[in-house]
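To start, the structure under review is shown below, and the notes come after it.
Complex shown without one protein chain; remaining protein chains in place.
What follows is subunit A.
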Amino acid sequence: MALLSTILILFSSALILHSGFSSHEFHQLLKSLPQDSHSYLGHQLPKDIQYEAIAGIITFTIAVFFSFKKLTYYPLQGPQKLITLNHYLHEIRMNKATNVDNLIGNDPYGEINHTPNFIDIHAKREETKRWLEQNDKKEI
């Protein structure tokens, strides 16, 4: 999808730029005509330039939609298996949006609920030291 959308974006950009350049050329040409001439008064941008610009815009819009990827997440804890949701955009309603947090094990209010500023650093370090000692014993 990423390759297709890139190709489409490049193609549509070329179409839009080309139609813009053609329009500029057409108006430059028109300026060279006498202002009271019949062809100046009845002038209109040629249909092919109009169609080219419209086709460019439509293709660009489609390409942008193609560039969306399915939402992917890694769980915060446990085995690191990529979770791919069948969605391209995030949910707006809160009760649905928080489903992703539940899926990956995230607490959006963790900065409060985990009380990070009251952590006993020595206890954490002791736990690590014990774990490292146990690991060393296993290796021996």
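In this section, a contact is a pair of C-beta atoms (placed from the backbone, for glycine too) under 8 Å apart; a residue touches a chain by one contact, two chains touch by 3 or more; residues count from 1.
Here is the rule we go by: contacts and distances are computed from a predicted model.
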Choices "Exoribonuclease phosphorolytic domain-containing protein", "Cenp-O kinetochore centromere component", "Protein YIPF" or "ER membrane protein complex subunit 2" - which one is the UniProt name of the chain not shown: "ER membrane protein complex subunit 2"
Sole residue of A:4, A:64 or A:119 that reaches the chain not shown, by the stated touch rule: A:119
Residue touching the undisplayed chain, where the options are A:9, A:49, A:62 or A:104: A:104
On subunit A, residues whose C-beta touches the chain left out of the figure: 69, 72-79, 82-83, 94-96, 98-99, 101-122, 124-125, 127-132
